[in-house]
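Left out: one protein chain. Kept in place: all the others.
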Amino acid sequence: MTTETLIWLIPLPPALAFFLIVLFTNKSKALSHSVGVGAAILSFLGSMVVFFRAVSVEHLGEHPFESSIPWMPTGDTWFNIGVLIDPLGAAVLFFVSITIFMIFLYSVGYHNFGQPAGDHDRKGLPPHGATVEEHGHKHVVPSVEPMYSRFFAFLGLFAFGMYTLVVSDNLLTMFVGWEIMGLCSYLLIGFWYGKPSARAAAIKAFMTTRIGDVFMLLGIGLLYSVAGTLNFREIFGNEELMHTLAVPGATLFGLSLAGLIALLLFIGTVGKSAQWPLHVWLPDAMEGPTPVSAMIHAATMVSAGVHAVIRMFPLLSLDHNTMGVVAFIGTFTAIFAATIAVAQNDIKRVLAYSTISQLGFMIAALGIGAYVAAAFHLITHAFFKALLFLGSGSVIHGMEHGVLHTGNHSVDPQDMFNMGGLRNKMPITFWTFVIGGFALSGFPLITAGFWSKDEILADAWGHGHLVVFLTLALAAFMTAFYTMRQITLTFLGEPRTKEAEHAQETPWTMTVPLMVLSIFAVGYGWVGIPEDFPVLGGLVPNWFHDFVGHTLHEVPEAVEFSWAPLLTSLGVALGGLFLGWFYYRNVNSAKEDFFQIALLKNKYYFDEAYDFVFVKPAIWLSEVFTYQWMDKGAIDGFLHIFGPTTGGIGGFIRNYIDLPVINKFIGDGSADVVQWVGRSLRPIQSGRIQQYMMLSLVVLVVIGGALLYFLLGL
Amino acid sequence: MTIAQIIFLVVAGATLGSAFMVVTSRNLIHAALWLVATLFGVAVQYALLNAGFLAVVQVVVYIGAIAILFIFAVMLTRKEIRDQGPQLNSSWWLSATLSVVTFGGLVGMLWGWKDMAHTVPDIPPGFDSISALGDALVSPDAFVLPFEVASILLLAALVGAVYVAFNRK
Partner (left out) sequence: MVPLSWYLIFAAGLFSLGLFGVLARRNAVAILLGVELMLNAVNINLAAFWRYGTITNMAGQVFAIIVFAVAAAEVAVGLALVISVYRRHNTVVADEIDMLKW
């Protein structure tokens, strides 16, 4: 099979799995997850084959794998859709397929496959546990998710969307995948739709990302009207077009066309990748099951936003104004979300804000032109953040086990202050979580996060963006701090509750993905060590920069090595980690925590502000202004004048024309005549055959007689 | 009066008398038997007309099959062995009048016809009416098509009769 054919086939298994599960196998949990995981494995294998073929090809950047078919006639031309795997696509496909596969596998364990059905479980609510009798005494064990098959169906559809997005060679099919993921995100966040908070979170996520998507669609439309195509390579390879697009000041606010288009597309990314000011949906999205949080909100969907910007980077780089906006939003989001993360107690919410912050790093990197660094951080982040989310899910799972054991349901299994000392209970989860956390913090030399984050900082320094550099360094410091805070509160020290004492390690389906991902969280950094890094540089060639850099026409120069950013990243990582451990090793409850500042705890009141600025006015607009004033007052009032007038005219016509003339005379009259005739003729229709015959014979005799008499003259 | 005329008159009288009994007899079985007599009289008339094949078919088909079918139908539809009440309906006098008028009209029309008194022509020597009839029935130049259509009609009637009379429970 040619590589191109294989690329076409990669997204299909999850889509087929979706339909198979929905249509046929949804009654059987085992069959459904077999179909789902099987599809994930198929896509994974296909992706790996494509990836390794891509790696082994020389000059993939100039001659990527691509194939397209005519799809839609657009006047005289055809709109083509197709697949494209260039170095960037191959790199993204690599981590996407691994994380998707791991998440499918993890979901089997997370949803307690193999456990009995719950005592009081209802669809749309998380399972509450089942009572089993064993060795003569009863105890409560986790129960299987009631909508197990449905989860795998949604996950399959989601994977389809993600693969479609990654292999697309044009913006439109990419947008299709983008929107499929948006829908799946809505469905999966609201998976436990019995919880009002999950419903609200689902709607919030959908509506917020929708704002970005509308702008993105505008950008796609504008690009198509200017370029006449949406194929990446056709646009970026067309020098004349790129020059037209780059003319400064052609549109609003002095932006060039390219700048405006890139800005519109970037707003889509702001929504999807949860950048300020559209970040509000992501923390709430933690209402969904943990594999969903990991998949959508760490590894794949939010990465898709960054992926889209990286894809459109040649366009973006044409206008430095837009670059400035992008850099500002990324940097601001990085520091802004990091400060909030420090004050969160929910284990998943910390990670959610951490995700927002790390995505800000990538966006900021793109804004300063560090294209390869952004892609590098995108991939390493996907690995270690998926690892952390799945680890946190494992922790929650273990805690839920403890909750079921003690039966005290008032204990929140997600609150870190209820944990502590879990390192002994859940060793695999602990070690993998530490690896993930250190990678996130950028623990020097051995973790992937260090290399990618260091590259961003080095680029910021090397290109002279001092403000960005300092802000990101501060954000990195806080990242290390809150990560260590999380590890300390969760795993170190002594158990703070009885539930934590009875926490239990999770099954292999959950721990194996953790271990696999932790390998990548460490090892993936080594493919991107800068050439002139002291001692380590050159041991392994800087493969990533070389490979992904060739996606662009002009391979970006690797920045020269400089000690300042290296020392900074060493300092912030180690300092943050140490301070986090040092401070939180003695903190035992939320009250003792200095960082429980109301402003941070309440996320700078963004939800409230949006509520006040957008939601309340929208409700006022619809309820008071539109409904009561416009609709009831003005429009209804106007209509109320119409009503009686036309009513009067109608009444007149009815009473003086319609009733007497039309109805009585014409209508009833004709009917009366017909009825009278019918009544009169009815007795003839006696139904008696002999009467009929006699009648016809009489007529025959009369007519015959008349004929004889008149015609023959007899 | 020739012998043939006498035979004709006797047979015709007997036939019409039997026919009168068919339409007036109170007992339906008797009416059916009188029908047999009538049909037999008609068969004799065919013979007098040198239509030997028709005479035989009249006896075989009409008397042998149709009249018997009638007797069966009478037996299948009777509640009692003897029918109760009048056998003629209330307007029988009107029917009688109309029949007489029809008869009168027919005879009246025939009365003025010039060939009314046409005498019988001689049969040419060597003419065999049965073989001529057989040829005519299957000859493509003559009546093969009506003949085949008649066979289809019989088949359709057969199927239809079975279908209509089939006892669906």
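First chain written, first letter: the chains are A and B, and each begins at residue 1.
In this section, contacts are C-beta pairs under 8 Å (C-beta built on N, C-alpha and C of every residue); 3 or more make two chains touch, one makes a residue touch a chain.
All values derive from a computational prediction rather than experimental measurement.
Only one residue from A:Met1, A:Leu23 or A:Ile689 touches the chain missing from this view: A:Ile689.
The chain not displayed touches subunit B at residues 2, 4-5, 8, 12, 15-16, 19-20, 22-23, 28, 31-32, 35, 38-39, 42, 45-46, 48-51, 53-54, 57-58, 61-62, 65-66, 69-70, 72-74, 76-77, 79, 83, 85-89, 91-92, 94-96, 98-100, 102-103, 106-107, 110, 115-121, 123-124, 127, 129, 132-133, 135-137, 142-143, 146-147, 150-151, 153-154, 156-158, 160-162, 164-165, 167.
For subunit A, the residues touching the chain absent from view are 682, 685-690, 693-694, 697.
Note that only the chains that are shown with their structure count from here on.
Averaged Cα coordinates give subunit A a centre that lies 93 Å from the centre of subunit B.
Residue ranges of subunit A in contact with subunit B, taken from their complex: 690-691, 694, 697-698, 701, 704-705, 708, 714. Residues 89, 91, 94-95, 98, 101-102, 105, 109, 112 of subunit B are the ones touching subunit A in the complex.
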